[in-house]
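Worksheet: the structure to be examined is printed underneath.
A single protein chain has been omitted; all remaining protein chains appear in their positions.
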Amino acid sequence: MDEFDLVITNGVCVTATDVAPLDVAVKDEKIVRLAPSGSLKASRTKRLIDAEGGFVTPGGVDCHVHLQEPSMFGKGSSADTYETGTRSAIAGGTTTVVAFAPQQKSLDSVLTALANTHELARDNSYCDYGFHLLVANPCARALSEFQQLASTEGVTSLKIYMTYEALQLRDNEILSVLLEARRNSILTMIHAENGDVLAWLTEQLEAAKLFAPKYHGHSHAPILESEATNRAIALSSLVADTPILLVHVSEPAAALRIRAAQTAGQPIFAETCPQYLFLTRDDLDQPGFEGAKCVCAPPPRDAEDQKAIWRGLRNGTFALLSSDHCPFRFDDAETGKKTCLSEEYPVGRFRHIPNGIPGIETRLPLAFSARKMEMTKFVEVTSTNAAKLYGLYPRKGSLIPGVSDADLVVWYPDGALGDITLTNDILHHDVDYTPYEGRKLQNWPRFTILRGRVMWDRDGGGVVGDKSYGEFLKRQKSTLNAIWDTVQEEGPFDLEKL
Amino acid sequence: MDEFDLVITNGVCVTATDVAPLDVAVKDEKIVRLAPSGSLKASRTKRLIDAEGGFVTPGGVDCHVHLQEPSMFGKGSSADTYETGTRSAIAGGTTTVVAFAPQQKSLDSVLTALANTHELARDNSYCDYGFHLLVANPCARALSEFQQLASTEGVTSLKIYMTYEALQLRDNEILSVLLEARRNSILTMIHAENGDVLAWLTEQLEAAKLFAPKYHGHSHAPILESEATNRAIALSSLVADTPILLVHVSEPAAALRIRAAQTAGQPIFAETCPQYLFLTRDDLDQPGFEGAKCVCAPPPRDAEDQKAIWRGLRNGTFALLSSDHCPFRFDDAETGKKTCLSEEYPVGRFRHIPNGIPGIETRLPLAFSARKMEMTKFVEVTSTNAAKLYGLYPRKGSLIPGVSDADLVVWYPDGALGDITLTNDILHHDVDYTPYEGRKLQNWPRFTILRGRVMWDRDGGGVVGDKSYGEFLKRQKSTLNAIWDTVQEEGPFDLEKL
Amino acid sequence: MDEFDLVITNGVCVTATDVAPLDVAVKDEKIVRLAPSGSLKASRTKRLIDAEGGFVTPGGVDCHVHLQEPSMFGKGSSADTYETGTRSAIAGGTTTVVAFAPQQKSLDSVLTALANTHELARDNSYCDYGFHLLVANPCARALSEFQQLASTEGVTSLKIYMTYEALQLRDNEILSVLLEARRNSILTMIHAENGDVLAWLTEQLEAAKLFAPKYHGHSHAPILESEATNRAIALSSLVADTPILLVHVSEPAAALRIRAAQTAGQPIFAETCPQYLFLTRDDLDQPGFEGAKCVCAPPPRDAEDQKAIWRGLRNGTFALLSSDHCPFRFDDAETGKKTCLSEEYPVGRFRHIPNGIPGIETRLPLAFSARKMEMTKFVEVTSTNAAKLYGLYPRKGSLIPGVSDADLVVWYPDGALGDITLTNDILHHDVDYTPYEGRKLQNWPRFTILRGRVMWDRDGGGVVGDKSYGEFLKRQKSTLNAIWDTVQEEGPFDLEKL
Partner (left out) sequence: MDEFDLVITNGVCVTATDVAPLDVAVKDEKIVRLAPSGSLKASRTKRLIDAEGGFVTPGGVDCHVHLQEPSMFGKGSSADTYETGTRSAIAGGTTTVVAFAPQQKSLDSVLTALANTHELARDNSYCDYGFHLLVANPCARALSEFQQLASTEGVTSLKIYMTYEALQLRDNEILSVLLEARRNSILTMIHAENGDVLAWLTEQLEAAKLFAPKYHGHSHAPILESEATNRAIALSSLVADTPILLVHVSEPAAALRIRAAQTAGQPIFAETCPQYLFLTRDDLDQPGFEGAKCVCAPPPRDAEDQKAIWRGLRNGTFALLSSDHCPFRFDDAETGKKTCLSEEYPVGRFRHIPNGIPGIETRLPLAFSARKMEMTKFVEVTSTNAAKLYGLYPRKGSLIPGVSDADLVVWYPDGALGDITLTNDILHHDVDYTPYEGRKLQNWPRFTILRGRVMWDRDGGGVVGDKSYGEFLKRQKSTLNAIWDTVQEEGPFDLEKL
């Protein structure tokens, strides 16, 4: 009888702290052995993969993914279903996603929102998945359901917005969310842009007849983000240092504000995304409607800002590099970017451009190819920290024998692939473009393995897994760093201490 | 014929930069001569005052005064009319006030609000006066009237609120105000506290049955102020560095934020008030309802914070020391502090305590007696800068022969008065208490002179002037420091530069 | 034949990123397998250790250790030889030390200094060891030897002093060292205290007849350290961002300065020590001469400062927690603390108290017992980062099968040991006191294993290893984080870019 289901030999294994030549053995969906390189080559195994010296990393964990969400901002709607989105994930080396279960303002229950989202994802995912609650209506009922969310449903994080009419919470609502999240050890993700200012700038720009895609960037001026970031941190601080995560941070002043809070010992976490490392304002400022391909919020910033975001990734300001995959088709006037075109507005109206870009598949290859982080840092921010922050660790995000799922990416040996040109053709989402069209890449996942099963075999059929293999993941509370320390030290929020 | 109407001899004159023994001569309401000390003693003058070595300072200019405003927050209403408030001012050495002309949210015109306020003040003021527009409804009509306000009506400043349901503007509304203010060289005063957070804390405190006056302080936690201050600065910055003034700054983090903006060259100005220099949290935390006497917003802070505010006054963070006189009677269940008492709430409900304290008369004596500033700084922050910031200079705020109004305070010689105990008995407002009851003072205005006329003669009848002598002052645009430099350098707000 | 030399079963293994129940197998001095917990219990192994649920951590790596250095500051001399010091290390869970090879100012060669130190350590060490060059005379010859040091001798780090007459380098000398270190990828450790200021304060204190041990603390006022830290960072920055490590950081302002540099992307690293986490100024201020037991430089600081140092450890400001073991006997008038006592100076003269405290054995137990860090952070700062920073990784500091030496500490299961009282009796150094006498500890290394051999068996004989088993370690260049990135990006120091 075979000792192992799968052995990967001759790879260089990477965790958030180690890089070393090691063989990996898999049995019953788990990693069961790490052994000196080459030592498992001859073992009895159902399948043997020779990594030929390539890196072997834990499967990517992407915890900022929008899939099949209902239209909340107008005509655009998500180009990807759970099926197509997770297919794209797996082809790009991501084995776990945490997507959003959106509560709309008209709904008073978050559990209902969760149930609805389960419907969409069930038996429809190539990778393992979990949900964050997207809370748009923190009414008493919704708040009262937080306990069940966390303790029973395995949903230990939620996202709130400081912008967008359909989603924006006022500061008092944010405080109510934070207080209840604190009570239940739920992590609150915050989209920090000042919605009132955005609305005002949008009106001013439209009044001045500035409609082109690039003005999306003007309407989301950097100070919207740094202001809201400061405010979010203040609110966290007010509720006796309740942990928050600032998502998709794009600009240096916000990053510095976050860093200052971390320096002071506050439980402030942050995420950035490939669009802030690989795109700039120039990508928005294309002739005609082309810039719409890069319309997302916050928008790509200047080249100098990009450097600062890289710096923040390296110095630990950002715990996470997520995709914020939020896909809309470009050449589609029914559900995509072009819904905002009309005879009156031949280059569209930036305010109505469906807001988001695809990136679930390109996240890891872009970051890997940039060679601007150590490999350990790459694994840390794209997998391990995400697993820890969202309560999936140690099952996900690491390579611990007997403990970690056998979620693995086998990369090509250095240089083996030559330069790849990234084009939308090679991607597996249901979107008709990628904002990174034409970029050169140095590597790509050769195999993506989910719980021991090869789901992606680039040279042997591409997506070879099955869309019903992905499982829903009930998540524990966050364990990243000392995230709950202030909560434990301070105890329950105490009005007398104000 | 007399050469002069009035001569003050043997005084030590103080301006924002100089301290020197000088004689002052007055003719036709103006200062007409500064001469070597003693040299005018023998001149032909209608009246001669011998200052006996005491200081002679420009009349106080108090540009943060609430008089006879309509009830906007519930049952309390202003204890002082223009008559009683300005009587109190003059007795405390203040010769000019700028009070608020409040536009309520239900009103779409600021000019109407201005007209209404003129009615109240006309022939009813012991001192000269001007108005700031208090803008609660920045609708299109109101904004369109800004030009007339500034160019015709002599109203070159306005105040807006980031808190209080009846007054709070959203950030987009603030931006509209700033943009129009910029166009008309109007200075925007901002009450910076986060109203949504205040509302939430108030609800939390009430839900926990914490009603006593001291919880007013808890509900206005320091971070409300520093957060809103940061936001206000961000909004100013967004509108191409439009000048703003943060009023009644009470806490160190806000002061440091302001200082950082000033360091960076932004046109951010700030004011503090005696309550943040002479009261603390302990004054709020009195047995029973007593603490209500010190309920104002922001509230008095900790002793350490007080030190930081003094530091800010000395290092120039604060251009102004104003009173924020906002008087309510204490022992008055119809219009005063006690309107919030009931059988159910024997110590009241802090949320309904009329919010404000009297201080127009005590501002100068307290600050003078503290001996914590140089005399030049004392004059600078209580008179000269106020005159400059609010477009009254050089007519007010200085001692320039032929140019400045003969608005003067003659103080007692050092030690001549012994220690005075401040009690409400000696004050001239229509309020039944002072929050500074029992404090020791070293000096008090001996004479207050408005445009050459003695209005206050402490040893010769007290208030000896006439309530119709005060004149309305049309104000020019602000001239403090380089306040409009960024406006001139940047030019009109340009959306393309965002 | 046995498959393994040693198996540890039922332990909870910890690395800098993972905590998990795992069995560990050892063969030929290396870790060769990590396997699901319990799975190796029955394997063929020469020795089986049942960890009974206790933690298993990589052996401690202590890279700040003074052993058998010649007297450079007066009468005191090191109480520990390599034998006794490393015996103490091993009993406290430390399997690798990097000690100093001191070049005296009178010596022009660093290679000679290195050779001398080899003599002392050879066949005389219970643990593996390396050397940092302590450079007191960076003359041309010494600088010219840096290349051989790094490339041939395996000495890839050096330490310099900004204080102490016998060692202090002027800023120009520091620059020469940094420039040559940069060329050879050598890491420069800096003792950052302002020596000139120390000398002046010492004279002032003595002139005022303030001789007691506590004045050692006064003479090393915090600002000496923050000033020198700022200067060291400036010097690093000047030489095109050459990496430096600030050793034994004790005070918050220095920590914040370091953090600011890290935020800005500069290659500034830092270390703190148990004395700044567990001792305070009060420990220095004991009756009579007792405080001399805690005389080290920098001195222990205030309780508030301690908190800030803990914060810096948790937020990543400090990469390392080292001992700065620098032992002198207390009750010893020939070579110890009491050499500074005399009839004239019955409580000694603080300036002549031999400067340093023992701590090599207590470092890990104190830090472990404090329970103020996550276990991963504990391993990171006491072992992994030290190994990476000093070029010993992955051989030391991790648990990688086939790669890492089998250097392991097996701790007692939680609570198994009860509270231990730390007394000098239980320690293995050749010092007659510990500054931590009487502290309560929750745990202690049960077994310390060096390259597969049990060296310390607390319940089975104590130190059971052999003083000739420790090996000299040639070290590679530092690999911590992106330490050489700025060097690579900037290239050689370029005067034209100044």
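Think of it as A, B and C in the order they're written, each chain with its own count starting at 1.
Simple rule for what comes next: contacts are C-beta pairs under 8 Å (C-beta built on N, C-alpha and C of every residue); 3 or more make two chains touch, one makes a residue touch a chain.
Just so we're clear, the structure is a prediction, and the values are computed from it rather than from any experiment.
Partner chains of the missing chain, restricted to those shown and counted over the full complex, are B, C.
Of the candidate positions C:A91, C:V110 or C:A221, contact with the hidden chain is made by C:A221.
Considering C:T84, C:S176, C:T242 or C:T448, the position touching the chain not shown turns out to be C:S176 (whole complex). Interface note for the absent chain: among C:L107, C:C139 or C:L238, the touching residue is C:L238. One of B:C139, B:A166, B:L256 or B:L495 touches the chain omitted from the figure, and that residue is B:L256. Of the candidate positions B:P70, B:P287, B:G402 or B:G415, contact with the hidden chain is made by B:G402. When you scan B:G74, B:G316 or B:P413 for touch with the missing chain, the hit is B:G316.
Listed by residue number, the positions of chain C touching the unshown chain are 170-172, 175-176, 194, 196-197, 199-201, 203-205, 208, 210, 215, 217-219, 221, 223, 226-227, 230-231, 234-235, 237-238, 495-496, 498.
Although one chain is not displayed, chain B still touches it through residues 15-22, 30, 32-37, 39, 256, 259, 262-265, 311, 314-317, 373-374, 377, 380, 384, 394, 398, 400-403, 481-482.
By definition in this document, only the chains that are shown with their structure count from here on.
Graph distance from chain B to chain C, where chains that touch are one step apart, equals 2. Here the chain at the heart of the structure, going by C-alpha means, is A. Chain A maps onto chain C through a rotation of 180 degrees [Cα fit, steps of 5, range 0 to 180].
Centroids built from CA atoms put chain C at 59 Å from chain B.
Chain A and chain C have centres, each the mean of its CA atoms, that are 39 Å apart. In whole angstrom, the spacing between the mean C-alpha positions of chain A and chain B is 51. Among the residues of chain C, none is in touch with two or more other chains.
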